[in-house]
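Heads up, this is only part of the complex; the chains shown haven't been moved.
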Amino acid sequence: MSDEARIPMRRVGPAGMAGPEVEGEYELPLATLETPLFSSVKRGARVTRENGGLRAVVLDARMTRSVLVEADDAVEAAEAARGIAAEFDRLEDVVRGTSRYCRLLEIRPQVVGRLLYLRLAFFTGDAAGHNMSTQAAEAVLNDILERRPGLCYGSISANLCTDKKPSAVNGLLGRGISLVADMTIPHEACESVLKTSAEAVARLNERKNLLGTALAGGVRSGNAHFANMLLAFYLATGQDAANVVEGSQGFTTAEAREEGLYFSVTLPSLIVGTVGPGPSQPYAQDNLATLGCREEREPGANARRLAVFCAAAVWCGELSLLAAQTVPGELMRAHRRMERRGRGKPET
Amino acid sequence: MSDEARIPMRRVGPAGMAGPEVEGEYELPLATLETPLFSSVKRGARVTRENGGLRAVVLDARMTRSVLVEADDAVEAAEAARGIAAEFDRLEDVVRGTSRYCRLLEIRPQVVGRLLYLRLAFFTGDAAGHNMSTQAAEAVLNDILERRPGLCYGSISANLCTDKKPSAVNGLLGRGISLVADMTIPHEACESVLKTSAEAVARLNERKNLLGTALAGGVRSGNAHFANMLLAFYLATGQDAANVVEGSQGFTTAEAREEGLYFSVTLPSLIVGTVGPGPSQPYAQDNLATLGCREEREPGANARRLAVFCAAAVWCGELSLLAAQTVPGELMRAHRRMERRGRGKPET
């Protein structure tokens, strides 16, 4: 049998980037079995390139792990929560001792009954940081348990992190790289390239991405198909693609403004890195190098740069699909065109 | 540049299956960059094999797509909702006309203001059915718009489906194949193979998977890392791996019973198929054949069979991780063992 799953990969675009994080034209690497995604992102990339470029801004970067300890009752749990918060400086040192790059950014306690959940946030440099943060969390946990004999071990990971499960916590308290990409598309380009209007996209975004998602019982989510682009970008750059789960929980906004269609994607939780076993796969290295994400920079800068391109891919694919869905029949027409060319199924 | 992302793949196990859907021993194909997952699933598979086998039961199978139409006001939207429900038989024929396999199972309307969302459920045979259901939905939508000139096109996809976004709707109303896998593990095996106890696993499951997830603002989710196994199984069998998003929303239950640890995984939303472009990739065909999922069976039976193996992989990996997390220090110890053997990072 084969010892590799082989996922079709292409570089699509180029997309035009207009700062402040990245400027210039870049092809976006995507690996997916849903090959119509390639042309979808390509159409979006054309829009960025021909209209002054997409802008992206990083809001935050951190990796989290939550640990659980058990006290004898709630009063003790609350006391421990306060005490641990007061020892932040010492715990910062404990974390520093676990890795060259890892830094403790925050400890957030939650007391429920006699249980104390501690959500720890770390800076993890250019690594996605699953591992680095587990290692650091373990050191913090051991330290706490040693100094507070009244507490018992609960779990090294307590789902308040939260990794690869949908939740509200990551968006509200931060996990991974969080950023926004936006751009205003002239009305003319909406018509000529996207075959739609700013008004139609804005209306669809409100009814589908905001209201439709709310009706579905979605949680902190308002987009059409971020997960498709995330999967493809994650696979192409050696990321842990199971993190599309939390990555999928982002927001699209669309507005008809005087100068055109303002269109943005907000991605609260991109879990990406440029170092580690995944990104070191040859095909991933290749793609990272093309994006300029393997250069000498201060720790974390390559990962943030990578997140910007990921956001660009999401922006391009999201715009293209929404535009298509404003036009009756267009989604299936695009699909049939693809199929005739032997290209599988369209994104959703 | 390379034109494929190459994901390490192995067949792990074998797992012992004890009916009613599947019996015998089968190796589970997994493709992932998170290679410690291989040994994690392997340990779980050993537990199934040595203790009478895992049982799995399929609860439901359907694919969904929601469309949106706009009426002039809520009274008209409500009337249309009632009228369309009354035309189910005719719409069933419309759907039948779109594909040899596709069948209309349900139409669920939701009226919000003057908007009418229609969630359509289809049987799609052995295909995951993204495409087949979009095509059928388009036919239904066209039919409705033709017969009801008071209604306007809103969207061919309205996020109430819901595809690749976390939500409550899929679990409550069904989407994909939904199934449960369970087994009682003798106390002795808990100790010797899993290095834990039934009580410890049950306690951790309640505190981490149920309470921890609730604290995180999770939605219809209660598990440790379903997404890891789903991603690996989806990649190995040519599925659309972005569907790990909704797949990740399942439940683990664990109980200390007299005879041992009762351990189950409930997966409400597996989007898998055995036909189509993805499952036709050579490596995927290979894996499907080994699992007996490319044989002549009534439509849908191969896909359901595949879902059973997917659930088995999830069960094995979930059990192994939870067991590890009951033991202070074990998660990182396992990780370091892996690392020494050059195997990357552990699952979360």
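For clarity, chains are labelled A and B in written order, and residue numbers in each chain start from 1.
Simple rule for what comes next: contacts are C-beta pairs under 8 Å (C-beta built on N, C-alpha and C of every residue); 3 or more make two chains touch, one makes a residue touch a chain.
As the structure is a computational prediction, the values presented were derived from the model and not from experiment.
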item: Copy number across the full structure, from 2 displayed chains; value: 4
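Operating definition for what follows: only the chains that are shown with their structure count from here on.
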item: Whole-Å separation of chain centres (CA-atom averages), chain A against chain B; value: 22
item: Complex contacts: residues of chain A adjacent to chain B; value: 1-11, 31, 33-35, 66, 68, 110, 112, 115, 117, 130-131, 134-135, 138, 141-142, 145, 153-169, 172, 204, 207-209, 211-213, 215-221, 223-228, 230-231, 235-236, 238, 240-242, 244-245, 248-249, 276-278, 281-284, 286-287, 290, 325-326, 328-329, 331-332, 335, 343-346, 348
